[in-house]
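One chain of protein is taken out of this complex; the other chains stay put.
Right after this comes chain A.
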């Protein structure tokens, strides 16, 4: 059942001394009750603007939005009691302590004094902030500030939770903690709309993903649907001698189901394949026959990174790939470890943190 529904949202900013910016350009979004929807998109895609419209912070120029059947634009005062919000930048009072911040939010949700204090204490312990609860936020680290802000979104049990990059700046342990909290809340019936730059997060949490670019939704579906939409499995090979690349390229083209793409100075080549094991066997046999030496070869399912990069065109563009087998920089960053991971790698820049996450998962379970 539809819980959040946005139709044709548009918002144009006209910053001084610059041309108009179409932050939202006809965005449609549907979030079913009790599910998690993740908004993915490159910087400036319009994710924060979408969240701000739905949380009554800004009015769109055009379009409609409803939450639980209530018109967000006409009745912001009826929306606010049912939402919990944590924006992209922590919205906390620097001069209040962690506890005072949460207590203030509780009182402004019109919880009674006692209930508000009790809830603040619970959230402090839920977010592991005991040692910081009586210090002014001014002295908090970025991640602690962030956690106070996230706790602020949970002061009442909101029907719907808006989280704009909730785990950016959190250490791996806190990030896992946040994921647990979100999962628990969803289990209790809360609807969640979150934005994230961590594709692993979307993969783990989201029932549905909407990819946004230039203020529009350009693709949506479950993580698996999105992955399937950009082709099945892929075969990746890593050459010892870049001089073999043109021949290897032809072989991959013959056995694969798409135009191969390359990176790492032409030593790393990738091709989609309908039946990857068979394709890989044939390719390896052909390489053996021609004495092409390999560092590495393997099969990989597409990751959300691939989906993201492909859909938002922030990898090498199609033309680049056709003209130049070297591929783009972004492509290179995203695929350092061919054949090792099955669909859960994060972008190159974040892989350190996300690897650490995985260790934590292992340790915890």
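Following the convention adopted for this analysis, a contact is a pair of C-beta atoms (placed from the backbone, for glycine too) under 8 Å apart; a residue touches a chain by one contact, two chains touch by 3 or more; residues count from 1.
What we mean here is this: contacts and distances are computed from a predicted model.
Asker: One chain of this complex is not shown here; going by its UniProt record, which of these names is it: "Transport permease protein", "Fe-S cluster assembly ATPase SufC", "Aspartyl/glutamyl-tRNA(Asn/Gln) amidotransferase subunit B" or "Methyltransferase"?
Answerer: "Transport permease protein"
Asker: If I consider the whole complex, including the chain that's not displayed, which of A:30, A:70 or A:96 touches that chain?
Answerer: Here the residue in touch with the unshown chain is A:96.
Asker: Of the residues A:136, A:221, A:242 or A:298, I need the one that contacts the missing chain.
Answerer: Only one listed residue reaches the unshown chain, and that is A:136.
Asker: Write down which of A:105, A:163, A:192 or A:251 is the residue touching the left-out chain.
Answerer: Result: among the candidates, A:105 touches the missing chain.
Asker: Please identify which residue in A:2, A:134, A:184 or A:281 touches the non-displayed chain.
Answerer: Spelled out, the listed residue whose C-beta touches the missing chain is A:184.
Asker: Tell me which of A:115, A:168, A:238 or A:282 is the one touching the absent chain.
Answerer: The one listed residue touching the chain not shown is A:115.
Asker: Take the complete complex as the reference. Which residues in chain A touch the chain that isn't displayed?
Answerer: Touching the chain left out of view, chain A contributes residues 52, 55-59, 77, 80-81, 83, 85, 87, 89-96, 100, 104-105, 107-112, 115, 118-119, 122-123, 125-128, 136, 149, 152, 154, 156-157, 174, 176-177, 180-181, 184-185, 188.
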